[in-house]
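Every protein chain except one is present and positioned as in the full complex.
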Amino acid sequence: MRYETVRRVTNVASLAFCGLLAATAVLPLVLVLYHVVRNGASALNLDFFTKLPVPIGESGGGMANALVGSLLLIGAASLVGVPVGVIAGFFLARQLSGRFAFWVRFAADVLSGVPSIVVGVVAYELIVVPMKGFSALSGALALALIMIPTVVRTTEEMVKLVPYTLYEAALAVGAPEWRATVFVFLRGARAGIITGIMLAMARIAGETAPLLFTAFNNQFWSVSLTQPISSLPVQIFNYAMSPYDEWHRLAWAACLVLVVLVLGMSVITRMVTRGKYEIIQ
Amino acid sequence: MSAGEAVYVRPRPAFVLSDRVANSILAAGAASVVGLAVLLGVVLSLGAAPALSKFGAGFLVGKTWDPVAEHFGALPFIYGTLASSFLALLMAVPVGLGAAIFLAEVLPQWLARPIAFMIELLAAVPSVVYGMWGVFVAVPAIARVEEFIGQRWGHIPLFSGPPIGIGMLAAGVILAIMVLPFIASISREAILAVPRAQAEAALALGATKWETIRGPLLRYARKGILGGIVLALGRALGETMAVTMVIGNVPQISVSLFQSGYTMSAVLANEFAEATGRIHTAALVEIALVLLVLTVLVNAFARLLIWGTAAHAGEERV
Partner (left out) sequence: MVSEAFRGWRAGDGVVDPAGHTMAAEEVAGAETDVLAPPTDPEVCVGFRAFGVRYGDFEALKEVQLDIRRGHITAFMGPSGCGKSTLLRSINRMNDTIPSARFTGQVYLDGEPIYVPGVNIIRLRKRVGMVFQKPNPFPASIFENVAWGARVHGLYKGHALFEHVEKCLARAGLWDEVKDKLKLNAMSLSGGQQQRLCIARALAVEPEILLMDEPCSALDPIATYRIEELMRSLVPDYTVIIVTHNIQQAARVSDYCAFFWVDENRCGRLVESGPTAQLFEAPKDERTERYLAGRMG
């Protein structure tokens, strides 16, 4: 009798403790969002989006150049990363077994686990050194490398969801394989692939480490691919580590923009795909 | 003549030029992914060659990092990376596992799913935002905790040092938050993948819910859970920005949680852009190479474990 009571109490207490741990796990998200919104909203204004940074001591200024820089980097990275990722993903979805497919899958897995700063070092060695200077191009390629595994994985998953019988139906009409593939799989998986791409783009929007010594930073207006370029995350890092309150305020504002962008994208994706797409792969 | 002599041949596909072209494009795209992975290793090895040949294995155990004297030992960074990552796991594993149990077995799924998604969202927040939050919110709070602990147990080496918030403890806390979603999410899925029959067998014996979870359920899901933890370790090892911003960036090896440290990724973030001279750059590239090898090994191990559970998760579950 007494032993059974102990068991019942242990049961309730342990499960309640797990509930407490679950609450603890949600807490950081609430706290981070709260502080980012509270500190960022007060510093966010039209100037933030339209003005360039001002020298130390002057108040005001914005991050227009960093905003445009981030967009440019993401765009250029996607130009490389999306085609390679989608094509490789397509290949994997059609080639489920075989030694080559195994190595492609393995390589995608390896790439997805490589720390982003290491990717930055590689981009530095490959592009910054030969070009003898930091450039937007090197940053974009680093980001492209980071987004490829994500795009490969989502494309593969999404294409696999398309019923194979549809493909056979297209072949039975007498279409060449590639026409059937494009027609059936690309159309069927289009929505899923695009969401995957958007999510990959949102993720590289927040990447800082690989840009530190590739795209570097630029206090001025620049849209050149061969020049250093400013970006939101690098700007946040530089401002956060500076001793000036004014810069801290701007960094918080940039954090808010970044968080809204990234989390908003994740939530929308989740809703559109009804939970089929996972953030953690 | 006789029926037994039939010869079977594989039908030869018609030559369609457009299909050949399309197939080569697909193969080229796939090959380039493999190529990029190989390139990564080759570029880092070439870049690190000068340091590799100059310091050899001593690089990994050397304790001094002096760019001026061109004397490079990476041990403080390796130690910092490992220590901060394990500290993070120490905090994140119980919380993540407890949350996973609660979300998989206690809460009804219509309520558990949105909460699990909220925890997963933690993984989407950019690292630099965690760094920002760490510097301006977490570090001051940690400083107060450190002061409190320091006044009472400051004589214990683990808690000695200035209570300034910045340091190993802060890095551990921020990293714990960042890897938590991996542990919670993967563990939850591993527990959900346990066949219903396992829980029924335990309940039918008269076990309580907790005994059922602690016994057969966790035992069945242990590979997947371990996989999640190892994957989280891989993330923690390579995490850069947030750690760089709160760990203090002093290349020292100290048992105290309150002391500053330095990690491999942090030294790359801080020094690579301004590296002086060939050997300094090569030494930093070698650190990147060590980091690459470490994370690839850890991630491969994690995938192996997670794939292992996915393979027999196909059994029925209501």
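Read from first to last, the chains carry the letters A and B; within each, the first residue is number 1.
The rule is short, and it goes like this: contacts are C-beta pairs under 8 Å (C-beta built on N, C-alpha and C of every residue); 3 or more make two chains touch, one makes a residue touch a chain.
None of the values given here were measured: they were computed from a predicted structure.
Any idea which of B:207, B:226, B:275 or B:298 touches the chain not displayed?
Checking each option in B:207, B:226, B:275 or B:298, the one touching the absent chain turns out to be B:207.
Could you list which residues of chain A touch the chain missing from the display?
3-4, 7-8, 11-12
Pick out the residues on chain B that sit against the missing chain.
Per the touch rule, chain B residues meeting the hidden chain are 108, 195, 197-209, 211, 215-216, 219-220, 318.
Note that only the chains that are shown with their structure count from here on.
Between chain A and chain B, tell me the centre distance in angstrom, where each centre is the average of that chain's C-alpha atoms.
Inter-chain centre distance comes to 17 Å.
For the complex, give me every residue of chain B touching chain A.
16, 18-19, 21-23, 25-34, 36-40, 43-44, 46-47, 94-99, 101-103, 106-107, 113, 115, 117-133, 135-137, 177, 180-182, 184-186, 208-211, 214, 234, 237-241, 245, 265, 268-269, 272-273, 284-285, 288, 291-292, 295-296, 298-300, 303
Under the definition above, what is the set of chain A residues touching chain B in their complex?
Residue list for chain A touching chain B: 7-8, 10-11, 14-15, 17-22, 24-26, 28-29, 31-32, 35-36, 39, 83-84, 86-88, 90-92, 94-95, 100-101, 103-104, 107-122, 124-126, 134, 145, 148-149, 152, 176-179, 181, 202-203, 205-209, 212-213, 216, 233, 236-237, 240-241, 248, 251-252, 255, 258-259, 262-263, 266-267, 270, 275, 278-280.
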